[in-house]
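One protein chain omitted, others in place.
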Amino acid sequence: MDGGEKMKIMNMVNAINDALDIKLKEDRNTIVYGQDVGVEGGVFRVTEGLQKKYGNDRVFDTPLAESGIVGTAVGMSVAGLRPVVEIQFSGFVYPAFNQIISHAARMRNRSRGRYQTPIVIRMPYGGGINALEHHSESMEALFGHIPGVKVVIPSSPHDAKGMLISAVESNDTIIFMEPKRIYRAIKQEVSEDKYSIPLGKANIISQGTDVTLVAYGAMIREAQKAMILAKEAGISVELIDLRSIYPIDRDTIANSVKKTGRIITVTESPKSFGVASEITQVVNEDAFLYLEAPPKRITGFDTIVPLPKGEHHYMISPEKIFYDIEKTVKF
Amino acid sequence: MDGGEKMKIMNMVNAINDALDIKLKEDRNTIVYGQDVGVEGGVFRVTEGLQKKYGNDRVFDTPLAESGIVGTAVGMSVAGLRPVVEIQFSGFVYPAFNQIISHAARMRNRSRGRYQTPIVIRMPYGGGINALEHHSESMEALFGHIPGVKVVIPSSPHDAKGMLISAVESNDTIIFMEPKRIYRAIKQEVSEDKYSIPLGKANIISQGTDVTLVAYGAMIREAQKAMILAKEAGISVELIDLRSIYPIDRDTIANSVKKTGRIITVTESPKSFGVASEITQVVNEDAFLYLEAPPKRITGFDTIVPLPKGEHHYMISPEKIFYDIEKTVKF
Amino acid sequence: MFKEYNPIQDKLFRIIDDDGMIINKEWMPELSDEQIVNAYKEMLFARTADLQIVSYQRQGRIYTYPPNYGQEAISGATGAVMREDDWLVPAFREMGAYLAKGATLKELFLYFMGYEDGSLFKDAKNILPISVPIASQLVHATGIGYEIKYNNKDQVVFAFVGDGGTSEGDFHEALNFAGTWKVPVIFIVQNNQYGISTPFSVQTASENIAIKSVAYGIEGIMVDGNDYFAMYAALKNAAKRTGEGNGPVLVEAVTYRKGAHTTSDDPTKYRTKEEEEEWDKKDPLKRLKAYLIDKKLWSEKEEERVIPQYKKEIDSQFEEAENYPESSLDDVFQFMYDEMPEDLQKQKVEQEKFLTWMEERK
Partner (left out) sequence: MFKEYNPIQDKLFRIIDDDGMIINKEWMPELSDEQIVNAYKEMLFARTADLQIVSYQRQGRIYTYPPNYGQEAISGATGAVMREDDWLVPAFREMGAYLAKGATLKELFLYFMGYEDGSLFKDAKNILPISVPIASQLVHATGIGYEIKYNNKDQVVFAFVGDGGTSEGDFHEALNFAGTWKVPVIFIVQNNQYGISTPFSVQTASENIAIKSVAYGIEGIMVDGNDYFAMYAALKNAAKRTGEGNGPVLVEAVTYRKGAHTTSDDPTKYRTKEEEEEWDKKDPLKRLKAYLIDKKLWSEKEEERVIPQYKKEIDSQFEEAENYPESSLDDVFQFMYDEMPEDLQKQKVEQEKFLTWMEERK
């Protein structure tokens, strides 16, 4: 990094706020809105201070209606704006599902490239915060199955900022899911300058030889803890942060498996039809002959995420990851 | 079959109508409603004659609002009725997505077993009928990822009747997807009596030794055509009709792969995050050591289903299936 | 106008009666004879095309098509009021409005023949493609309205929906957002009395549709949608009002779908001959024609002269559409993303390999 770069300790909330700030400053077409993002600065304070800085017509609160939020973004973006909308919790995105799947994902194709919908749909997701019902789900795979949108998930403040800047600058509709469990739990030095991280590429967090561990979002932290246990047990783990749920970075994953022969995917989502299954399919397609053990998935159950008092039954612990690492390596 | 059984030539539309008729007659709590299902008898005539027979309060038209349709069914079912609702095309189910994922799928769990939502959500799905946009999609995988609902798809008139009767009698919410492309294309002898086919079990349509072919819905017919080509090429195919998307019948699939060593899944849906990936995961978990070739998926693309003039680019032909059978067997 | 025709009083705004006689001089719009004749001609053209398409469909030359038959005055008036820069947000049953905006019949034919390019409306400025998921397009109109307001543009959005569409949640959210944002959008509800087979009385217990405007604190008016002058005057007024920053307007155009829902529908199953005949009396073309004939601006002879011309024009555009180049595999992939992701490229390449194999196999 060159000497001019100014670094600052940020958590993910700060980093996202910073990315929005940069894009709002840089491009008058950028508009930020959603429920309570204005005066309140968002229930997680992600948009704090932005309304004051950029005015009510650029950062504002909406009526309580998700289809309206995403649907108006479709209209705005077709007309040339670049809306970044917030869904308060990913569990409340479903009223907007039709606007996402039927319009945001299809407008470019439908209009044969005449119109595009450069929308970013931000939403906190995932468990582990002792929340009420519908506040803990990880349903990213649903969006992965929708042709026409991209789905990305950062795992650190640094990534969150760089990926969000890419998302806002993308001409596609980006589902930007934020692991709320680590909104404030991880702090790191983040450049105050503008930088971007390309969407669609996974990130090899640490190299290893015995098994490939794929995770993303809040699960990266758990995976890293599991790696300590694995190291103690003499197992060398290659950790990949998927970053992009769709499109999946096939090459990075396949190349890693070609080296390790083994792969485990960790996701908080329900077990069936999740991201892990897709990765298993990809690995079977691209690295079948290298596989020395069945690709393993570590996921939630095919159940509702329990309320706080039962959530520990559902959540994935570093021990659970280690348990499966060991089983996979010993296979 | 014993001698008393009366058989009748039916297509799938007739068979579904017959199943509804039987359940309406048998159980006053059964209620059928949706857009244009009453006077009109449904845009595909699936509910033809039922309103006349059972009256306006048991078979009726609703306002044009899918969330209202599914949401009121949640309320009715909690209060003791057993609604069978129709979504006119599966492409229009998304406004109801929130009611399905947040309520129909969760009410029993939320209320700790006090309330249940025995709802059947019927919807025609799939391509190949030269339709307008949004009338050709196969998005069953989206529902497969929702804990708390079951998802089933019949491939013949016989199955449609037996599976729908099971669905109406189930105390769970059943997503019942109907392959509209073969609504009238397949006719067969179907018993006029009441019978049911258990949900959750796959059906081995024909035994084989070289490769397992898993398909469902309208793809069964294409798979059968491909098998003729395979036979000519001396390849013995075991064809499994999945019938149930969730839960998946792991044992039937794994046992077949243990025999054949090879598996191909055919679905009309987008490629990524589809049913094929889930089956590949299951096979890797349950029959890894038997695999002699990578589990293959034959699917649509990660694109919008094209309008009629381009649909042939997207649709899966028997030749395409044969092409992949050959590649898999030769692997 | 909006005060006088407050929908709470269930008042219908009309200018001519069923026989084309002016019954409401006060609001008669200032239109030149030529403009009126042109309006009639456009409506006649649309109707001729409509009937022609139904016959193409019977010949198997086009897929399902939703006729506008009986609703021509609404599209006609919209077309006349819309300016080049204004936005048109279609549902799917307002052919005349697309044509007025610069779309071609050929493009419409392409659309209903199943060509993707039928959604392009190449020479029409500021028009969205046809929207199939009912009412979902209304929220887009509100969003476009926001952009107009944000950038202080002199534009108005004309957004269409049917009576059935008013039942969808998106109708509510679109009008509610538009009301609070005070954006320049005119929501035009073509109340043609049916959503497929479902009569208006099953859609809502609301007295009329225009009255739903009070739920959003916006203006609403119930207009005789088969009265060209009334539609013109109402839309003109609405456009002025909303363009001046007074917020959105809900215009209910009371009309009747004289044809089937689409070419695959059979209305005799759900409505009576008597009802159809009752509405025939209110036919929008019949009424405008009576007006014109009365004013000696039009004649049966003239009509007999233009219709064959129209038919020829329609046929010629239809044939052009029929000779449209085949869609390519590229077409399926190229507009999915701004840049095609690698995996998608691979999917295309794989398909090409398969096609080569197919070729070689022959």
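Going by the order they are written in, the chains are A, B and C; count residues from 1 in each one.
Just so we're on the same page, contacts are C-beta pairs under 8 Å (C-beta built on N, C-alpha and C of every residue); 3 or more make two chains touch, one makes a residue touch a chain.
The shown structure was predicted, so the numbers you read here are calculated from the model rather than taken from an experiment.
Trainee: Which chains here touch the chain that is missing from view?
Mentor: The chain that is not shown is in contact with A, B, C.
Trainee: In the complete assembly, which of B:110, B:225, B:258 or B:327 touches the absent chain?
Mentor: B:110
Trainee: Which residue among B:76, B:175 or B:316 touches the omitted chain?
Mentor: B:76
Trainee: Among the options A:40, A:57 or A:189, which residue touches the chain absent from this view?
Mentor: Result: among the candidates, A:40 touches the missing chain.
Trainee: Touching the hidden chain in the full complex, which residues of subunit A are there? Just list them.
Mentor: 35-36, 38-41, 43, 61-68, 91-92, 94-95, 130-135, 271-272, 301-304, 306-311, 313-314, 319-320, 323
Trainee: Please identify, in ascending order, the residues of subunit B that touch the omitted chain?
Mentor: Its contact residues with the unshown chain are 31, 57, 62-63, 65, 67-68, 71-81, 83, 95, 98-99, 102-103, 107-116, 147-148, 150, 170-172, 200, 247-248, 250-251.
Trainee: Going by the touch rule given at the top, which residues of subunit C touch the chain that is not shown?
Mentor: Residues of subunit C in touch with the missing chain: 8, 167-173, 176, 179-180, 182, 201-207, 211-212, 214-218, 247.
Keep this in mind: only the chains that are shown with their structure count from here on.
Trainee: Compute the centre of every chain as the mean of its C-alpha atoms, then state which one is farthest from the centre of subunit A.
Mentor: Farthest chain from subunit A, going by C-alpha centroids: C.
Trainee: Using mean CA coordinates as chain centres, what's the gap between subunit B and subunit C in Å?
Mentor: Distance between chain centres: 36 Å.
Trainee: Roughly how far is subunit A from subunit B, going centre to centre by Cα mean, in whole Å?
Mentor: That pair's centroid distance is 31 Å.
Trainee: Taking each chain's centre as the mean of its CA atoms, how far is subunit A from subunit C in angstrom?
Mentor: 40
Trainee: Multi-chain contacts only, two chains or more: what residues does subunit C have there?
Mentor: Residues 116, 133, 169-170, 336, 343-344.
Trainee: Considering subunit B alone, which of its residues make contact with at least two other chains?
Mentor: Residues 67, 91, 94-95, 133-134, 272, 301-304 of subunit B touch two or more partner chains.
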